[in-house]
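With one protein chain held back, the other chains of the complex are shown just where they sit.
Right after this comes chain A.
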């Protein structure tokens, strides 16, 4: 019986390994107190079923290391140690930033205590409330304490499944700076605010706000989960409370008979962080004169040129890159120092993943670039730049017969013809000068 079960498990495991993967690797390091590991079993099992290879490490452990010989050891790192004061000596803010710049994705949970994570957060333009604060909301009326808050999933969210029910949250809300690389994934409720404890009174809140500056953390401008996409493409997700991922909240009912959206939201957050969802890439770009298909090494001013880009999106359920025609706001720039032309790069109907535009090259010569720079919050940034010189027409590239110069052409051709006719007559003439003599005879007669 045992072996049968193991067999089933093996099969299941094998199928699930094939089932879904990240576009950037499957190895995950989880930094978590081993005693708390069972609290998040639903979340971690979900990841394992998707095919991730989880390695656990206690915060104070020295191994396995994050970066070995300057090469990150894992494709993704989950940092679920908001309450740990001390970490292994290779877990430093610098190491986490280095991970991010070497394409490793981070999923980080914040806590109320000050530690490495809270000191790293400002580098990502997160503005945290004073230590010890947590999100408090008395709305809606419920039997849970005010620090356990149900949060609606925004219907416009690209990262979280909009159909899921509200998510239980308990933890720290944070404000976001105006850095465009960071964006809220889950906003705090408008009625919520950050407070030291439940016992804080209206007076204390008033005094905090009255101090000015960042005195009060309140309202829907705060976020409880935020995404940050580094310029290199790696993703970091910040979550205000690790309880969002817990089994307790995943099983907790949001209202009678309705399961909370935590399990789905946690999986969606991980899917975005681990580069499963909203991942794009440019497969190829090419350019050519209209009517031809071979790219030219340089173009002449006023040429009509077609630019074509092929774009794919990662499909995690098939672990495959698939042509994607869903971008309707892609733009192409033709730049020399500044963009001379910026035009929409629309998808070509009928050919999936293909985006093309035709335009006339400006009448300025110089070294130009075809630039595609597509940055949208949540999506992978697409960047492509192709350098191409634009030259003035060659000496023989101008029109040969301008109407303004017709007299000149006519004159030259007529002179040529005259020369030819004269030569023909002269060569074919009678050498005995009979004609001349005849002419002379005529003229004497006339006299």
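Keep this in mind: contacts are C-beta pairs under 8 Å (C-beta built on N, C-alpha and C of every residue); 3 or more make two chains touch, one makes a residue touch a chain; residues count from 1.
By definition in this document, contacts and distances are computed from a predicted model.
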{"item": "Options \"Transmembrane and coiled-coil domain-containing protein 6\", \"Ribophorin II\", \"Ribonuclease\" or \"Nuclear pore complex protein NUP43\": UniProt name of the undisplayed chain", "value": "\"Ribophorin II\""}
{"item": "Residue touching the undisplayed chain, where the options are A:258, A:290, A:304 or A:413", "value": "A:413"}
{"item": "Contact with the hidden chain (one of A:27, A:331 or A:384)", "value": "A:331"}
{"item": "Residue ranges of chain A at the interface with the undisplayed chain", "value": "136-141, 143, 146, 178-180, 190-191, 193, 198-203, 205-206, 208-209, 212-213, 216, 218-221, 302, 329, 331, 333, 339-344, 360, 362-364, 373, 375-377, 396, 400, 402-407, 409-411, 413-414, 416-420, 423-425, 427-432, 434-435, 439"}
